[in-house]
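Heads up, this is only part of the complex; the chains shown haven't been moved.
All chains are identified by letter, namely A and B, in their written order; residue positions are counted from 1 within each chain.
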Amino acid sequence: MEFTAAQIAGFLKGTVEGNPEEKVFNLSKIDEGRPGTLTFLANPKYTPFIYSTEASVIVVNNDFAATQPVAGTLIRVEDAYSSFATLLAMFDQSKAGNTGISAQALIDPSSQLGERVSVGAFTVIGKNVVIGNNVLIHPQVFIGNNVTIGEDSKLYPGVKVYHDCIIGNGCTLHSGVVIGSDGFGFAPLAGNDYQKIPQLGNVILEDLVEIGSNTTIDRATLGSTIIRKGVKLDNLIQVGHNAEIGENTVIAAQSGISGSTKIGRNCMIGGQVGIIGHITIADDVKIGAGSGIEASITQPGAIMLGAPAIEINKARRNFIHWRNLDEIVRKIYSIEKQLKKSHE
Amino acid sequence: MEFTAAQIAGFLKGTVEGNPEEKVFNLSKIDEGRPGTLTFLANPKYTPFIYSTEASVIVVNNDFAATQPVAGTLIRVEDAYSSFATLLAMFDQSKAGNTGISAQALIDPSSQLGERVSVGAFTVIGKNVVIGNNVLIHPQVFIGNNVTIGEDSKLYPGVKVYHDCIIGNGCTLHSGVVIGSDGFGFAPLAGNDYQKIPQLGNVILEDLVEIGSNTTIDRATLGSTIIRKGVKLDNLIQVGHNAEIGENTVIAAQSGISGSTKIGRNCMIGGQVGIIGHITIADDVKIGAGSGIEASITQPGAIMLGAPAIEINKARRNFIHWRNLDEIVRKIYSIEKQLKKSHE
């Protein structure tokens, strides 16, 4: 593949600054740029590299103002990050084509497969499963009885989907994801023993959901655990039974959503966040990494941080106090001493 | 399936309040109740829904006192939650019957399988494995050499059990669980390198243990990592080598128990708790979600919260101080200023 800066600028609806005939053959990171590659600058942290990168062409935001000479040719666009994403998709070699149905997959004859479906070796598809067109199921996947999978979804090697769950169109599930395992429900009996509460519900993933590797989503006790359209979950996340995550909400790795909690739309939740059960998070809420949420957040757009989480600016001031806590406490003791003295 | 309120009350040893001939066909959640379904009220958080639910029959605790008219028929019982669990089990469709031994499983001939054992496709069973009666092994499971599995246990798709481990009767292991991987032990060598400490022990799960998806339990260096009778572990939990978890202890998702730590009986440990290695937790201890335990807890029945964890009521007061920390610190500065002034 070979493009000129002018061709790429045309494609991105950007403007060239430098040599429009500059050629690129591949993409690179700005701090590892080599001649003949195209890179981008979006995160201001990487600005210094634009003056040293060997990349031939650099996509930047329209408002980028160089403070030193830049060797490469610039393409100015409205949003450098999303423009680069578009180019990545163009260069993407990973779009594995249709590999067909492996003779070493075990597919129950009661199941219905759409057109152009791929099923990898050692995959098991249970009874009465319905799979839409263009679905790509890698090897070693397990699909339980009565599962439905929409069109264009991708299940990577080793994904496990328990019986009765529903997966929408255009979903991506990475290796080790478990959908529909039993919710954690036990009723105490006499004598400290527990009785298991059967988990009879399911999990519903709406369209365009992406789920990172080894994330687990438990089935509902009754009804459904629901992951709404466009939700993106990173790796090693836990979603408890009967939880619901609203449209286009994004959650970073290792966070945990406890049972029966409802999260609104367009929320952004950092990594290693813990959210207790049976609460509600409003729309457009942002929660910083490592936070602990122990009560409902009712204000849409709230930005929270800390464990327990409070309004982010307050939390940041408190984090400064935490850094200085020893000095603050010494101050108190000194004040106390001073006062005692003045009373003597 | 169709039951009258009177039939269900008889079965649960409860009393009907309303129409004993009211019929139900299915179960529902109280906030999603539809006519013809039976629901329950146990968590006071859901009390408001009893006045609006369309469910025909509602199981409540004997001491429930309505403050408004309830449309549905009530069945009063001693413990609504465990009664409902009993009904769920009655309605449970998921009890997959014996599916037999798949021709596509690989079972070493030296292994012994009990009666009515099911083994799914693409499962591997190693040498000298002993499996009790009625065990249900789903597809894609791995059972290493010399493993023993007791009667009535269930291993969901993709469970991995390393060599020499022992699983008791009536255990349930969800997808992605790893039992018996190597403990994390490395001896420092000269020059910053590490030498691996071979991990020669095993993992023992006693009877009635349930383990959530993608939880990992490492084998002991020597001896055994032991999970006692009736322990319930949620998803994505880590149990380090040589740890021991006492009878009927329950641990929520994403918690981590470091190596050689011993946890007592009947403990309740919240989600995302971290417990350091080589310590002891007494019986009946409760630890709140997100806590960090850095020292032994010797008092049985202690209730702890925070990181580092302290007595829960103290921690809750401290959490209020955390919320107000900025105001508190400003107060100190103001006092300091005042004092300075008065000394001038």
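Points worth noting:
Methods note: a residue touches a chain if its C-beta (ideal position, glycine included) is under 8 Å from a C-beta of that chain, and two chains touch if they have at least 3 such contacts.
Source: prediction; values computed, not measured.
Each protein chain is a copy of one sequence, and the assembly as a whole in this entry counts 3 such copies (shown in place: 2).
Methods note: only the chains that are shown with their structure count from here on.
For the pair chain A and chain B, the distance between C-alpha centroids works out to 25 Å. Those residues of chain B whose C-beta lies close enough to touch chain A in the complex are 27-29, 32, 43, 45, 79, 81-82, 84-86, 88-89, 91-94, 102, 104, 120-122, 138-140, 156-158, 172, 174-176, 208, 210, 212-214, 230, 232, 234-236, 247-248, 250, 252-254, 265-266, 271-272, 289-290, 307, 319, 322-323, 325-326, 329, 332, 335-336, 339.
Against chain B, the residues of chain A that register as touching in their complex are 106, 122, 124, 140, 142, 144, 158, 160, 162-163, 176, 178, 181-182, 184-189, 192-200, 214, 216, 218, 221-223, 236, 238, 240, 242, 254, 256, 258, 272, 274, 276, 278, 292, 294, 306-308, 310, 314, 317-318, 321, 328, 331-332, 335, 338-339.
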